[in-house]
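Following this message is one structure expressed as structure tokens.
All protein chains but one are shown at their positions in the complex.
A, B and C label the chains in the order they appear, each numbered from 1.
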Amino acid sequence: MAEDIVKVEGLKAYYQMNYFGVSREVRAVDGITMTVRKGEVYGIAGESSSGKTSFIKVLAAAIRPPLRVVEGSVKFDFKNGPFEVATATPREIEAVRWKHLSYIMQGSMSVLNPVRRIGRTFHDFASRPMGLTGKAFEDRVIAHLARLKLPPEVLKAYPHELSGGMRQRVTIGLATVCHPEFIIADEPTTALDVVVQKEVLSLIRDIQKEMNAAVVFVTHDMSVHANVADRVGIIYAGRLVEEGPTRDMFFAPKHPYTAHLVASLPRIGDTKQRPALEGRPPNLADPPQGCRFHPRCPLAVDKCRQEAPPLEQVGPDHRTACWRWQDVKPLVGASAPSGVMA
Amino acid sequence: MFAVFRDLIRYNAEFTIGLILVGIMVVFASLSFFAPMDPSLIYMTIPDQPPSAQYWFGTNSRGQDLFWQLSAAFKNSLIFGITVAVLSRIISITVGLAAGYLGGWVDRVLMFINDIFVSVPIFPILVLFYFVLRNNMDSFTMALILACFGWPFDARLIRSVALGLKHREFTRHAVFAGMSTRKVLLEEHLPYVMPIVFSTFMNNMLWSIGMEVTLAVLGFTNINNPTIGTVLYWANSHSAMVVGVWWWIVIPVILIVMTFLGLFLLAVSMNEYIDPRSRLRRMGA
Amino acid sequence: MQGYLYFVAKRALLMFAVIFFGVSAMFLVTYLSPIDPVEQVLGRLSARSNLSPEAIAATREALTAMFGTGQPMLTQYFNFWTRLLQGDLGASLMAFPTPAMELVMRGMPWTLGLLLSSTIFTFIIGNLMGGLAGYFQNNRFFKAFGIVTMGLQPIPYYIVAFIILIIFGFLWPVLPISGGFSMDVRPGWSWTFVFSVLQHSLLPAFSLVLVGLGGWFIGMRALVSNIVTEDYVTYAELAGVKRDTIVGSYVMRNALVPQVTALAMTIGGVFSGTIITEQVFNYPGMGSLLVDAVNAGDYSTVLAVCTVSITAVAFAIFVVDLLHPLLDPRVRAE
Partner (left out) sequence: MTTLLDVRDVSKHFTMGGIFGRKTVNAVMDARFSLSAENPEIFTIIGESGSGKTTLARMILGLEDPSEGEILFRGKKVTRHAGRAEKLAFMSQVQPVFQNPFEAFNPLKKIERYLESTARRFLQTRDTAVIDRAMDEALQKVGLSLKEVRGRFPHEMSGGQLQRCAIARALIPNPPLLIADEPVSMVDASLRMSIVNLLKSLRDDLKVSVIYITHDLATAYYISNRLIIMQRGRIVEMGDARTVLDSPQHPYSKLLKASVLSTDDAGDGKLETDPGMVTAANGLVGQAGKLVARPDGREVRVYG
């Protein structure tokens, strides 16, 4: 088994806000423990305001008030030595940025400076970490762009002159040109059309394989995870509720929420009635007692209402936080391929 | 709305200071309603008396008690500013909302007119008005003229907000809920531009009173009507500073600075309060 | 390129429209006024004994041709434009028989010099400081600078100029407070003359800068505090792009685009301010000329100043507008 590139332990990160005298604390990340291995794609799924965005902000060492790490640690093991996010100095963060740790941001339209040519942006982002300038730098960038099937002319273009798919490829190029060991991809395909989406996903997958980088891939779209992730972790209300190899997560989920997410994906060629999950995600400023999913959970019992379940090992590489994981069944009878533990 | 004011007073020092300054000036100006003498009369008291217990602000070379003179002047100037602001708000709201919501050629025509009004240098035009109207130029005529020039900046601002609102889905829902265009504009969109209206109201008052001061100081208004500007005009024409009647200049200037600073602080703090993005940023700071 | 030409054409159209409507408004104001300009001017003129009857007759002829009292409105309007396009607004009354246009042209370099230098200076300093204040929100120096400039901003031009006049005229007389150059210096391209002009322009320019800074400061600070939350800034910060580059090329550069539009929109207002400042400092520009002309009842000169002001401001706005596409590649492409 590959070594870990990052170990997250008991991470709690809260928003502490003070707005016109009213102070509020939002527990966006409330005790997450997980690891990402070298060279794997780890998918993080979660709905809006589940805390997944805050979690990856911490992972990306982009912690800015009002977000604060309250407890726990995030330890990276980079080639040039260990790196601990919660205690890193700005200098240390600068030293790993882009060279070891890079980021693909959501919304390709708005992440590129509208008044700067792509080439200049590449220079701003990558020249320093790569330690190259002038012709040598440009050659490297052009070679890298060719790998992403982008012509060298894009360097002379302004962002608005490119199509959505091209822009997203440019941002992938920006994030990977320094050959980082760890890449965070935050909803990189959400705004794209399906045809382009598939293209971009396969590009990310290819370049990740080629560079053997670890990728944390964040999206709420489970069908994307099904196709790019090696392992998937589900975040609900600031907590990791289940984590496991992608196939197990889809064909033998051990948490009712995961089971539901998987079941609610309609498929072409299948018109069976799909169940809907009622209720609304909890308010992170005032989360429910016990298991945070219990108000919406069909399996909830008294214990769930009082005690929060720990993340338990339920199979090889498979962990879940549910008191009743043994009773969780796939909701729609998908024919599980052989070799999957049900 | 009251909750907003309460919050602003409690947590925004700029707003509170602005409110206090403006409050003082409003009280001072409204004292004029109880003035013991007509402020337009001259030689009612001994001229050139420095501030004292009897004449708080002293008297001027024209034999007027400066306290009551200034009170009347500020009352007239504030009323003048409010008149201009109200009139020009009506134009800017109407033009802004209509241009933004209706779009198309209505928008193009209105914005073209708007551009023209923005570009014309107003001061020479005002002087020209005075030049041809002379003594027919009373303060209401002037307020009308200023109102005609005081709307385009703000109409543009309102239009940009309305343009965004037009494409928001709730507008379309309102249309399909059977609301008339008037109702959509007044009930759905107006609340969104109200903060802009308030803050530009203050700015517009500043601008129009400033214009009046400038014109009056040059003697280009009805100089017998006491306003902030005409007080300075008379002080200048009696060379108050040179002959040592300093209070005739210094006291009005201090009061003017207080008024303008107060109005300005109200406008700025209001503006900051309504801009959600700067609000977000403040939460972080 | 085609997009740029289109943009230029649109702006040029606006410029001509401004001139057209501005001048038409001027005509309308005089036309509707209860005072007959010809009689008013002639009344004043004949009161001055040193003018020959021929001169008065010539003036009457010029004024009647221009204002054509008694003729239908459209004919008058047409005559008005004809005279205007020939640059002939008749002789000035104050400096008879110098043509009014000539007086205006004499004053224009002073006004434009004051306007341009103070506007450019104000724009650069105000935006630079406002931008930095918006980015470094907790920096004490920028905060203090902001409070001072913003405190000055709402006070009318006249009052600020007046306070400066009092300070430098009575309390600390180190700079000349009146005139465009010293009386004992001969105008010409000599060092002493240029020095004298610069020295005399300092206070008027200073008062304009003081009043103008606040507006740019506030606008830029607000723009920057919005732009720093944009994704491309966050992304660049995440990538560890150099601070200077982020502040300069990402934040300020983008904030400059709306600010240049705003510059075009404020030129008219600044022009008014310049005129007022000139009056306070007795500066020999168009502003002083306008006030003198009004006081002397000099119809031709007032009209000439107004016409030239409208044209000059419209042209200045046109020039500034042309910068906009150079700053924003998105406009160029349209």
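Quick note on the criterion: contacts are C-beta pairs under 8 Å (C-beta built on N, C-alpha and C of every residue); 3 or more make two chains touch, one makes a residue touch a chain.
As the structure is a prediction and not an experimental result, all values here were calculated from the model.
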| item | value |
| --- | --- |
| Full-complex contact with the absent chain, from A:271, A:313 or A:326 | A:271 |
| Candidate in contact with the missing chain, chosen from B:5, B:43, B:112 or B:170 | B:170 |
| Interface residues of subunit B (partner: the chain not displayed) | 168-170, 172-174, 176-180, 187-188, 191-192 |
| For subunit A, the residues touching the chain missing from this view | 47-48, 164, 193-195, 197-199, 201-202, 205, 220-230, 245-247, 249-251, 257, 260-262, 264-271, 273-278, 280-281, 296, 334, 337 |
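Definition applied: only the chains that are shown with their structure count from here on.
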| item | value |
| --- | --- |
| Longest centre-to-centre distance from subunit C, chain (CA-based) | A |
| Between subunit A and subunit C, centroid-to-centroid distance (C-alpha), Å | 56 |
| Between subunit C and subunit B, distance of the C-alpha-averaged centres to the nearest whole Å | 22 |
| Of all residues in subunit A, the ones touching two or more other chains | none |
| Subunit C: positions in contact with at least two other chains | none |
| In the complex, subunit A residues that touch subunit C | 60, 62, 93-94, 97-98, 102-103, 105, 107, 110-116, 120, 124-125, 128-129, 158, 160-161, 174 |
| Touching residues (chain side subunit B, partner subunit C) in the complex | 112, 115-116, 118-125, 127-134, 136, 153, 206, 209-211, 213-214, 217-220, 232, 241, 249, 253, 256-257, 260-261, 263-264, 268, 271, 275, 277-278, 280-281, 285 |
| Contacting residues of subunit C [partner subunit A, same complex] | 230-232, 234-242, 245, 249-250, 253-254, 257, 327-330, 333 |
